[in-house]
Structure formats: C-alpha cells, structure tokens
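In this view, the complex is presented without one of its protein chains, the others remaining in place.
Letters A and B mark the chains as written, and numbering starts fresh at 1 in each.
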Amino acid sequence: MSVSQRLADLGIDLPDVVPPLAAYVPAVVHGDLVYTAGQLPMVAGALLATGKVGDGHALVPAADATALARQCALNALAAAAAASGGVDRLAGVVKVVGFVASAPEFTGQPGVINGASEVLGEIFGDAGRHARSAVGVSVLPLDSPVEVEFVFALA
Amino acid sequence: MSVSQRLADLGIDLPDVVPPLAAYVPAVVHGDLVYTAGQLPMVAGALLATGKVGDGHALVPAADATALARQCALNALAAAAAASGGVDRLAGVVKVVGFVASAPEFTGQPGVINGASEVLGEIFGDAGRHARSAVGVSVLPLDSPVEVEFVFALA
Partner (left out) sequence: MSVSQRLADLGIDLPDVVPPLAAYVPAVVHGDLVYTAGQLPMVAGALLATGKVGDGHALVPAADATALARQCALNALAAAAAASGGVDRLAGVVKVVGFVASAPEFTGQPGVINGASEVLGEIFGDAGRHARSAVGVSVLPLDSPVEVEFVFALA
C-alpha cells in the first residue's frame, strides 16, 4: 500500500510545510536519504504549546508532549515529501532524534518521543522502524516543549 | 584481525542487546552504515548509575561517567552486530554523539565521552577513529548520566 493511501486510511491530512525559522531549509535529499530540519509542533504557523515538560504547576504534561511529538512527525513527513517529490517517494524511516525541553526531574523522554515513533509505525509499518535517541534539554527555540529531527529513506 | 578476535584479545564479552525503552529498534542498517539508537549504560536490564555528572555531593564523578560511556559503546556494538549479521560485519566507526547529564558547572563532557571513543579505538584501531560531538544536557531518560549514539560502517 502506498504511503498516501495509508495516510488516507488513517485519516491523516498531511500539514503544510512549516517554513524554517532561519537560514536553512525544511528538508534536504542526499543520495537515497532525506534529512529533515528539527521539527517543532507548529500548526498553521503557531506552536501548539510552549514550556517545559514535567509533572507540576505550569509544566506541560507528558501526555500532551507526546501529542506534540506526533505533530512534529507529521510536519517532518510533509517537509520530506515536499523535498523529495511527494510522500509516496518515502520508503521508510532510518533515524529519529528527539529533544524534550524538560523540567530537571522529568526522565520520561522516551515516552514523549513515542508520539513521533508510533505514528511513523502506523504509516510505514515495519519500514517505519528506526534507530532513535531521546534526550532532555533545558530550553528549545520559541520555548517549544519538543523538537524532533528525522532521516527518511527514499524508495 | 577480525573484530571478534580483537574483542577476545581485549577480554571483552559483548553484552546482550538492550531492548528499546519505546517504539523504536536498537539499530538500523541503511546502505553501508549502521545507525544505533541512543545507548544507555545498562547491564542486564538495569542502569549502572543514575544522576547528574559533576563534582560534589550526590553527583556522579567524571571518572565513573567515563566508565558508563564505555558501557554505552559496548551496548552499541552489540546492537549494531545484531542488526548487521555479526560483529565481524562491522568495519569501523564514522560518528559518535554523546550526551552527558551535567551539573551546570560541569564542562568535562569530552573526557566522559572518551570512555566510548577509547574502547572503540582499542577494538577497531585506526578504523575506529570517528567524528564526535559531546554536549551537556539537563536530564536523560531514566535519569541516566550518559547517553551515546553511534554510526558504524559495514565492511
């Protein structure tokens, strides 16, 4: 099944490509790989949330952050599709690195970045299985709670 | 000399592959490279230590963290070997990124990640020479003091 059919079956509309915040491009094709820029959970030009992830007052709950990471994956898919000639050119996922702006005691970064990994599994099946790092950082651009970068493989 | 012979000469038993904490795989082969997930210093399912690296009460000393980074490298080698058909398929190391959960004043991240780099040099010789980044982060999954990801080259 093609990626576009799979997206339709899952009821996922690919978002518009998020314009870069600065002097770079959303995704670059080199050889049979597509490298995306670090993706923020933006929809229609605005972050879905801001702040640090953790438990407690004024923090972003982990469950919310997991949904944000899913949005990062969809934004990455849109960027990779635009750079490579369409989403059906993408064959799978090689590598994901997830950065979680974390309260000092928050150690659940893997669960947060699962929001990205799991939607890629739904879309690509076994070809969506990727190597991954998830780390906690002190602060991210625009005070985003998460930033995730991706390497896709071309068909 | 094969990698397996070199490991035997060094008295290094390759550990079992550490199962992923989440929805990803320990290593992915693409082309002639093997990308590993971020490796934590786990042995038999448990972290060897937790906490932040630095000097002072309740911190993980840099020397201890260096040994943890070495364990990350061995875990990565096991993961890459399992993904690629055996440790003797691995020809060398291309890239290492090391994340050190750091007390705010701790700036010795390169020395810590040397624990990974040096054991790869012992195992692969000149082919183990890699490009590397080492950074300090606020917190890592499960409160691990270090997390290191690797790109190996296949023979």
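In this section, a residue touches a chain if its C-beta (ideal position, glycine included) is under 8 Å from a C-beta of that chain, and two chains touch if they have at least 3 such contacts.
It should be emphasised that the depicted structure is a prediction, and the values quoted were computed from it without experimental measurement.
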Option from B:3, B:17, B:33 or B:59 whose C-beta touches the chain left out: B:33
Among A:25, A:67 or A:91, exactly one should touch the missing chain; which is it? A:25
Against the chain that's been left off, what residues of chain A make contact? List them. 20-28, 30-31, 35-38, 97, 99, 101, 137-143, 147, 149
Counting contacts across the full complex, list the positions on chain B that touch the omitted chain. 31-33, 94-97, 102, 104-111, 113-114, 117-118, 121, 129-138, 151, 153
